[in-house]
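For reference, the structure I am asking about is given below.
All protein chains of the complex are present and in place, except for one that has been dropped.
Chain lettering (A, B and C) follows the sequence in which the chains are written, and residue indices restart at 1 in each chain.
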Amino acid sequence: MSDEPLGIALLGAAFMGRAHAHAFRTAATMLPGSPSTRLELLVGRDAARADEAAGQLGFARGVGDWRAAVEDPAIAIFDDVGPNDLHAAPTIAAARAGKHVICEKPLGRTADEALETWRAAHEAGVVHLCAFNYRFVPAIRHARDLIAAGTIGAVRHVDARYLQDWLVDPQAPTTWRLRRASAGSGALGDLGSHLIDLCRYLVGEIDAVAAQTRTFTPERPGGPVDVDDAVSATLSFAGGASGTLTASRVAPGRRNALGLEIHGSEGSITFALERMNELGLYLPGGPPGTDGFRTVLMTDPEHPFAPAWWPPGHLLAWEHTFVHELDHLLRAVRDGRSVRPHGADFEDGYRAAEVCDAILRAAASGRTEPVAYRTVA
Amino acid sequence: MSDEPLGIALLGAAFMGRAHAHAFRTAATMLPGSPSTRLELLVGRDAARADEAAGQLGFARGVGDWRAAVEDPAIAIFDDVGPNDLHAAPTIAAARAGKHVICEKPLGRTADEALETWRAAHEAGVVHLCAFNYRFVPAIRHARDLIAAGTIGAVRHVDARYLQDWLVDPQAPTTWRLRRASAGSGALGDLGSHLIDLCRYLVGEIDAVAAQTRTFTPERPGGPVDVDDAVSATLSFAGGASGTLTASRVAPGRRNALGLEIHGSEGSITFALERMNELGLYLPGGPPGTDGFRTVLMTDPEHPFAPAWWPPGHLLAWEHTFVHELDHLLRAVRDGRSVRPHGADFEDGYRAAEVCDAILRAAASGRTEPVAYRTVA
Amino acid sequence: MSDEPLGIALLGAAFMGRAHAHAFRTAATMLPGSPSTRLELLVGRDAARADEAAGQLGFARGVGDWRAAVEDPAIAIFDDVGPNDLHAAPTIAAARAGKHVICEKPLGRTADEALETWRAAHEAGVVHLCAFNYRFVPAIRHARDLIAAGTIGAVRHVDARYLQDWLVDPQAPTTWRLRRASAGSGALGDLGSHLIDLCRYLVGEIDAVAAQTRTFTPERPGGPVDVDDAVSATLSFAGGASGTLTASRVAPGRRNALGLEIHGSEGSITFALERMNELGLYLPGGPPGTDGFRTVLMTDPEHPFAPAWWPPGHLLAWEHTFVHELDHLLRAVRDGRSVRPHGADFEDGYRAAEVCDAILRAAASGRTEPVAYRTVA
Partner (left out) sequence: MSDEPLGIALLGAAFMGRAHAHAFRTAATMLPGSPSTRLELLVGRDAARADEAAGQLGFARGVGDWRAAVEDPAIAIFDDVGPNDLHAAPTIAAARAGKHVICEKPLGRTADEALETWRAAHEAGVVHLCAFNYRFVPAIRHARDLIAAGTIGAVRHVDARYLQDWLVDPQAPTTWRLRRASAGSGALGDLGSHLIDLCRYLVGEIDAVAAQTRTFTPERPGGPVDVDDAVSATLSFAGGASGTLTASRVAPGRRNALGLEIHGSEGSITFALERMNELGLYLPGGPPGTDGFRTVLMTDPEHPFAPAWWPPGHLLAWEHTFVHELDHLLRAVRDGRSVRPHGADFEDGYRAAEVCDAILRAAASGRTEPVAYRTVA
């Protein structure tokens, strides 16, 4: 394995692009042993603005066409954080060109699109990661570890919610996120896909869903809205657990409120992204009369990711999820191995998309819809 | 209207009977203008034990057969807090004998049974109340008032959970609550019915549901379990809102965790029964940069029920719900009017049962089931 | 020991009188084995109004002069919840007449007055209780039990706060509580005395204090204010711990916010009266990475007072403190023993007053003032 810095191309210069650029730099300087990178290309909509953004984000140069990145031999990793309708084509092309690929969620606007993307990466033999970054919240990794260790017993139930409120105002203008053609779905693909991935990561495979969707503001400045403002679903897990899922972009006061509550046969876990440095945990035991949910501040030396950062009690941020995620990817690339199990690969991205599709089918049919997973092997 | 104290018969001497007995006494002494009562008859399973319990609970005497109460002209109000399979027959007989009736939830083990109970009370022309006592939590009444006043705008979504953990231990023995024949259903009828009633009270009529149920421990000391340990559902409201419902008696660490989160078009409300003196409220407005969920301590003079009790900041208890509820009933009886809208009458009890039945049908069929309400008029 | 009901006289018909009346009734009916009582005399300012209040609060009759109660052979227990300047004289007279006595805090407006009251009760040989009712919050009793069992090790620090906000409005009129002559002190005697008693109960004896007081509104409708609106102090404990004390009636948004945080050598305890059904507890141990403060809901069967009430998760109220306290007193009277260690007797009342006096001296002198306790033996 060479010590050459890995050349990075990044598609997308909005806030997510900024977050990734910052994370690449931070991983390199703050995480000992993280493979070194060169921020080569920033891909934007037009060359001039991309070049300007490249300067701001610390990339060597900007280009207006993602094909330039695909063809550039200096690029080892193609990182696609563009809008949903720019996930599949660039990522597939990059993979076929032998680039390792990371793609923002949802991997595709539909399960079919996600499947094709996975297929391309799989056949190309490159490392692939679907950017379900919340797997890299320390509390989530810790929850996974605790569940895997049997600490709360067999999981029986999960309530999963992801609530935002930026569409409460009916005068908020439409964007690509509000059109099915460009986004695939609304709160479901944007927020619900995170929940689905976390449910799969923490609890296991989902095998059936029932659902309803709502669009409260079908017309906004800029045009009609044909995706869901909110979705509610029940989840059935292959392992026997049940669950509910709620995603909404019209929940007043909930800025970015991803929340989980998981009941096992011997304990419970809760998590709230707006207090992402904490994990709620109920484990019976201890002196008589002292049972209760505990609030674990996720900064102790034995907590995931914590040793790389600060002393106990010094909080991490949303942006650290990207630092952890990209570091994880870079090490997988360096070591020539899959990002699994702790990273979501494109199969995970595809499977989340399959559940999203099933939820839309269920909302349309009024039936519990089974989730059938395909494979590319 | 006479000033004669209202003679009370109470069926049930377990903790709920104790709670009602205490509440009758407390209403009479603590709430100015509450109609006076005489605690006449305690109905138990056998006369001797009922007589002993009567002494403990402050009733004049105990009897072993509810028919004695039905036939007793000294009884004005028949209060049935017995097990679910002793709701319909005694309550129907009491109503037909001209007693005003209050019956513990669920009103019937099935919608049919609840409908017959409602019909009997309706035809007898007596006052009837189904003991959905959480309507009488100050925070719930306040939430209703705020919603009715339009403070949070049109309701769009509600998440409703009621979680307990007394069945986590697989060695917890079976009881009448774990058999369909005696209970009707499990967590659904026991806990979920409260949620359904609160959803109807706060948000409006439910017109369709999808659901799944789980029984994790099908065999317990004492016999098999044929009701649900947990249920998850999606709710569709006639007014356009959607929702989720979760009820479980196997949620470790959740002793009695009824929780609501309601999103309107202009604000949000949250409630947690384990902190029942608080209401969570998000209303935008105020100085710039000060938006956030507020925690309202429900003891201010302008809060429901508060003026009857203590100065601000001095908490009320679970048992106060019964004081408020029974006082409400007594006044309705005295004034010859329905307990609606703030009390749940038997139509409300029936409608909750109809939703419960639809949830069981949906869990069995895997389909979204419409809820069709019948009437007795 | 006779089974005769204990005749009760109650001085004070305001909210505290109402709370005690309710508690006497509730103890008798809800707590098995609680000695029976007869609510005989309600003492008010004039006979007519006292008689009316007696009817409302369930007493046999009202009188306008406390001497009637002192002289009445039907009275076994004299319960003084009148204003502070009506604590000493009636309580001393009652004790000398052989009545068992319970007196609202502060026992005296000054330590001298409290000492004389204690002396009278001591010399009379009657049972005496100073109504520091927060000792009878289940969470407080449990904290005491945990500390006594060494669960958090040696106590090293306590922060104690009691915040209210009913004097924030400068137009709130003056009352007897705002005049030194009638009240002794302001937030200090009213709220701080509770903290002092809880510190002594939970941690141990206080041996020195430093302090400052503030009166932000020296003139109110109705007259001048010559007591403290707020007081801050440091506490030194005989056992080596240190602490801070804050009491205020001008803390916006804090309706009745008594709060404690106690650090031991091996764990910590927190308590907040506005969430009085919860105890916060930090105890290291358990699976790796799971340390954190736990929130214990104080309604489990192994919790103090809980078995007498409802199933887990069903909350108690402020008023239950009086039920527990008066039951405790009644049993002590019946059994002919002191209310100690869990009840505060008049020595405890006196000692709290001695600390209050030391705080006022320290605020005046700007020095750390030792607390010297006298005795009546």
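As a convention for this text, contacts are C-beta pairs under 8 Å (C-beta built on N, C-alpha and C of every residue); 3 or more make two chains touch, one makes a residue touch a chain.
These figures come from a predicted structure and were not determined experimentally.
The residue touching the chain not shown here, chosen from B:T29, B:Q56 or B:T151, is B:T151.
Taking the complete complex into account, B:G289 is the one of B:P32, B:G289 or B:G336 that touches the chain left out. The missing chain lies against chain C, touching residues 152, 156-157, 159, 161, 163, 168, 208, 210-212, 214, 216, 230, 232-236, 240-244, 246, 248, 250-254, 263-268, 282, 284, 291-293, 362, 366-368.
By the touch rule set out above, chain A reaches the unshown chain at residues 15, 18-19, 21-22, 25-26, 29-30, 32, 56-58, 164, 166, 254-257, 273-277, 297, 299-300, 310-320. Counting the whole complex, the residues of chain B in touch with the unshown chain are 142, 145-146, 149, 151, 278-279, 281, 283, 285-297, 300, 302-303.
What we mean here is this: only the chains that are shown with their structure count from here on.
By the residue-number overlap criterion, the interface of chain A with chain C counts as same, with over half of its numbers used by both chains.
Inter-chain centre distance (chain A to chain B, centres taken as mean C-alpha positions): 41 Å. Chain C has its Cα centroid 36 Å from the Cα centroid of chain B. Between the Cα centres of chain A and chain C there is a gap of 54 Å. Residue positions of chain A with contacts to 2 or more other chains are 291-293.
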